[in-house]
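Let me begin by handing over the structure; questions about it come next.
All protein chains of the complex are present and in place, except for one that has been dropped.
Chains: A, B and C, in written order; residue numbering restarts at 1 for each.
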Amino acid sequence: MPYVTHSEAERSEMLDAVGVSDPDDLFDIPDSLRFDDDYGIEAHSERGTRAAVEGILEESADLTEFLGGGHYDHYVPSVVDHLSLRGEFLTSYTQYQPEITQGFLQALFEFQSLVVELTGLGVANCSMYDRSTALGEAVLLADRVRATDGDRVLVPENLPARVRSVLDNYTDGPDITVDTYPTSEGTVDVDGLAAAVDDDVSLVYAATPNAWGVVEPDLDAVSDVADDHGALFCVGSDAVALSVLEPPAAYGADVVVGDAGVLGLPTTYGMGLGLFACREEFLRQVPGRLVGAGEDDAGNRAYTLTLQTREQHIRRERATSNICTNQAWLALRAAIHAAWLGPDGLTDLAEECVTGIAETCARIDELDGFDAPVHDGHHFREALIDTDAPAADVVDHCRHAGLAVRAVDDGGEDRLAVCVTDTNRARVDELIDALAGYGGAA
Amino acid sequence: MPYVTHSEAERSEMLDAVGVSDPDDLFDIPDSLRFDDDYGIEAHSERGTRAAVEGILEESADLTEFLGGGHYDHYVPSVVDHLSLRGEFLTSYTQYQPEITQGFLQALFEFQSLVVELTGLGVANCSMYDRSTALGEAVLLADRVRATDGDRVLVPENLPARVRSVLDNYTDGPDITVDTYPTSEGTVDVDGLAAAVDDDVSLVYAATPNAWGVVEPDLDAVSDVADDHGALFCVGSDAVALSVLEPPAAYGADVVVGDAGVLGLPTTYGMGLGLFACREEFLRQVPGRLVGAGEDDAGNRAYTLTLQTREQHIRRERATSNICTNQAWLALRAAIHAAWLGPDGLTDLAEECVTGIAETCARIDELDGFDAPVHDGHHFREALIDTDAPAADVVDHCRHAGLAVRAVDDGGEDRLAVCVTDTNRARVDELIDALAGYGGAA
Amino acid sequence: APHQQTRWYAGGQYEPLLNEKSTDTVSVESSLPDDLTRDELELPDLAEPEVTRHYTRLSQMNYGIDSGPIPLGSCTMKYNPAFTEDVAAHRGNRVHPLRSDEDKQGILRLLYELQETLGAIGGMDAVTLQPPAGAAGEFTGIQVAKAYHEEQGDGSRSEVIVPESAHGTNFASAAMAGYDVVELPSNEDGRVEVDALEAAAGEDTALLMLTNPNTLGLFERDIEAIAEIVHDAGGLLYYDGANLNSLLGKARPGDMGFDIMHFNLHKTFATPHGGGGPGQGPIGVVADLAPFLPTPQVREVDGDYETYEPDRSIGRVHEFVGNWLVLVKAYAYILRHGDDGLERISETAVLNANYLASRIEYEVPYGPFHHEFVASADEDAADVAKAMLDHGVHPPTTKWPEIVDEALMTEPTETESKARLDDLAAAFDAVAATGPAELAEAPTTTTARRIDQASAARNPRLSWRDL
Partner (left out) sequence: APHQQTRWYAGGQYEPLLNEKSTDTVSVESSLPDDLTRDELELPDLAEPEVTRHYTRLSQMNYGIDSGPIPLGSCTMKYNPAFTEDVAAHRGNRVHPLRSDEDKQGILRLLYELQETLGAIGGMDAVTLQPPAGAAGEFTGIQVAKAYHEEQGDGSRSEVIVPESAHGTNFASAAMAGYDVVELPSNEDGRVEVDALEAAAGEDTALLMLTNPNTLGLFERDIEAIAEIVHDAGGLLYYDGANLNSLLGKARPGDMGFDIMHFNLHKTFATPHGGGGPGQGPIGVVADLAPFLPTPQVREVDGDYETYEPDRSIGRVHEFVGNWLVLVKAYAYILRHGDDGLERISETAVLNANYLASRIEYEVPYGPFHHEFVASADEDAADVAKAMLDHGVHPPTTKWPEIVDEALMTEPTETESKARLDDLAAAFDAVAATGPAELAEAPTTTTARRIDQASAARNPRLSWRDL
């Protein structure tokens, strides 16, 4: 029993102290409910466990990925692992005792400061599960703070189905209706949005870069439409893009959600770090944890979880969210990554997300049988590509060249989506070769 | 410049403070000696550096190794990396300021305690470079403490050539002659030793397990021979073997050297951790660092480097050794590994070193064309194997099966050496298959 | 004092913020057009050595299980085996979720095997791994229950019944799913008042949420009767997995009549809590509810693994599969232990709780308890907690559940040695012997002295910009 620390002698002494001869005697469970069977799980040594699990993991194909769609890979510097894996961080609990957890509290306060700077908004919490649940919480916040006639929210028609599905669960309880508004040439159709919105709308959502990788060109106009109808304007983005994009607060965003896991978290089968910021007036309606600065008895600045009366462990069914454990350690990692990059490094990384996909599209566009990008406008990390051949066939062809790209269904069109970041940019040549080879074969 | 921390403004301020406009002006180097060329080294990003170096490392073949010969692979538990890589340990310096380095000093004191327990001797230092340099230092210690007529030391004829070569460099300065004594059936020929020894011998060395993997059966007798002639008896072994073998002090060893890197250090291209222990009477002649327990001004036990007057930074040319930086961090790792194993785990590991090679030899012995082991007696981890075919051909055959074994030159005989530990034992089937396959082909 | 925690100062304050050490305002130059980009970005600007020191220092100013015990009742803060981090660092985890099934067989196999394993442990017929935390698991389970009731033509059921001593998340999750919460009182033994349940259960009842052993560590002996009442009323039973650590190898929620349950992987299966997550809250359900689980599920077909959408799936509760690395670590933890090891966990957890309770002077009003107990402090429980910090240990959960006066809800877990349990007992008793004046001064050996949380909340300063 690897992590149970008693010697036989100690165990006996403890059993004596509690007055039983066998720990099983301490279980006050009716016989009818006793589990007498086996789970059928075999124990392994540490080495054996590693071999077994790593053996399973190695069964996945070894591919260079050009995949995005909400989960992105950037190089995470070694310091992020080395520092975040320190036991005092990794094995700590939520900071209910701030006097002995100043270190983590300060790191979370710094994460909040980072998000505030990136979004331009007054308040950021210290994490949500992922961008989809952050959007769900934003909609619930809008429902609480906006006394509209109805309960509709508007999302773009190209909102990824996975995000929409999460949102549908979040809006199910309070009976909020999620409607879509049209896009045009891959970006918000402002007129279409204006036609769709009404005073019963509590929130209008738009993402930049959006689902097709396009940087939305006129969110001012979107913001105005929302504002005209008393709806909150919620912007979706990510921590790298926000380092160069206009801060959403500057064009009137009330809430920003999205992904901060683009920092600190490489590709890990879709793990996320939800980002959530909003205007200060909604402070007491914010979901999730907040760290604030205060003072200790020595008069020194000290940090603490604050405004906990919003939270479930105090407010129960009237809490602003049911969130308890969320993504604190990933927020720490994102903060370390951002600190390592500094403002120059972060904006350089963002610039690479602009130039990498642009150059890749230009090269693909030169190939017979491909048009890239499908949409006008500036792209960030990813873009859609038109192919004369069935997209699935191209995907399969690339797969045999050791490359993963994906087909997307864009309103019935059969298209490819390609994502280029710092980690796969050096492999773009292979992608071009594979696509060119396909063209030749077709 | 990744690890240089000044902003341009700070740099200017500092230049102003020291009164130059360019740091280059601070270099008081004659023009004739200025280096105006390039080294020709291209800078890389962190990611690029990792890719470049790891790319080189991946050029080695992917083989399952059955190699020993002085460097052994055991599974090192994850805690060893996680704890030893903590920056306060990894990036610390020699403990010249004990008040702020109690942690490392205590760990080294615990390492010394481990070696004392394993060897039975009164004093252990806190590391040497490897087993060969530890043997060199033992010979120099013998030269200092034994007022013999001459300057001869005796080593077994099967001392590995690599160890012998190191020893020859250590004995070159003080003009110590290294002679060999015979072995018989792979172990010390006690009569031959008795014939070789005389009163001019300051030290007799024997290893257990020895170079052919055999546990020496009668070191009492060897000890007696050394003792009869006033020579020190130095035993070579390793930290895993010593956990089950008779403690060398019990049969009269004056010094124990060997490898403690069998704990804490997996196969790493021959990195070692020299183990050095001796009788207490030689305390002031011990080479290397020693940690002692003392007291601080608060009256609490505290640890400190001690008996530093033996050392080069104080005693200079009269020091007991020139050692300064040695292998402290590896001693920490070995101590963590031993603590993780505990006495049961450590002796279980040692037992696996006995049974693994015994079973493997028995299986090989059943194959046509092979005899295993060559030598009678009990083996630890490794053994020699006779093959009817040229050993080099068998090695090559195994290599094509993805297995690394080696040929050894045992007094003109062409033999194989095979090493089995916990990490390759599960692959012994493949070795048997490969050898059987060769037998069939021959 | 058995401890002096690290404290780094600069300029009369503790370790400054990154922003206070050095920030730089850069003009953003981008190949994007100016009207889409910001002019400037101001962020901390430190080279790697200073970044490393900053977080090294912050970590030293933090307490985790690697520092000492954290006997927070209901939180199950046990030791997190280091090797699981190495498994999580394996290259095979670096797989994008939008690969085809064919290209991620290793991932799918692990998901499948973990689904099956959790099903066996919980006595459940089907498991989804997707919810990214325990509370998300509760919400998911409630959504599944709701979908089931709707499919049964029972969509009008509007109430979720929750015992008063339940975790706050139960209330909040039920509300989030649109249910009214009906609170159930405890009886004098600290367990569910069955008569009250009988009265509460009816045609409006969608779900009863219970944890068992409950938050007092007491096994709900009447669970079979409780299940019958709820089922007879047409409702479902939800098991809150927070206390599953005491049932491993001993009993299964599925066998008790629960229809839905969640697993807190960081509790029962020791994945690191990371100072507030990531956790993961898979849920298990009985066969009737399996068609409603989130999509995708994973199944094995002729040795290959594939994803599929359950017939009547509620959809997703996370964009992908939640916190993948937590799943990997939990699976490794389970494999490391095997059946016997898992049973030994619960046995030792219960033994440790009972031993510790036997050693302390504070009264423990309810029993027999399993893996946790709730003692009653003579002093303000919050003061007790602060004073315990000076003994180098983390205190228990305080002032909850409210049915015990000045509650000290204590769960030492199975990975504390007898010596550490004795340390904890000594800390409890030393604090009990401490006078009120000294108590009010505590803590003194910690990084920060006692923090005025009320004033921090009155004047919220939530980012560097607010200072």
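Just so it is clear, contacts are C-beta pairs under 8 Å (C-beta built on N, C-alpha and C of every residue); 3 or more make two chains touch, one makes a residue touch a chain.
Worth saying up front: this structure is predicted, and the values here are computed from it rather than measured.
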Touching partners, among the displayed chains, of the absent chain: A, B, C
Which of B:202, B:223 or B:326 contacts the chain that the document leaves out: B:326
Contacting the left-out chain in the complete assembly, out of B:146, B:399 or B:425: B:399
Contact with the hidden chain (one of B:133, B:210 or B:223): B:133
Candidate in contact with the missing chain, chosen from B:232, B:350, B:374 or B:394: B:350
Candidates C:19, C:56 or C:140 - the one touching the absent chain: C:56
Chain A, residues in touch with the chain not shown (by the definition above): 2-5, 7, 77-79, 81-83, 87-88
Touching residues on chain C - with respect to the absent chain: 1-10, 21-22, 46-50, 52-53, 56-57, 60, 65-68, 79, 81-82, 392, 415-417, 419-420
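Here, only the chains that are shown with their structure count from here on.
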Gap in Å, rounded to a whole number, between the CA centres of chain C and chain A: 20
Gap in Å, rounded to a whole number, between the CA centres of chain C and chain B: 46
Chain A-chain B separation of Cα centroids, rounded to whole Å: 48
Interface hub residues of chain B, defined as touching at least two other chains: 77-78, 82, 87
Of all residues in chain C, the ones touching two or more other chains: 24, 45-46, 48, 52, 56, 81, 83, 85-86
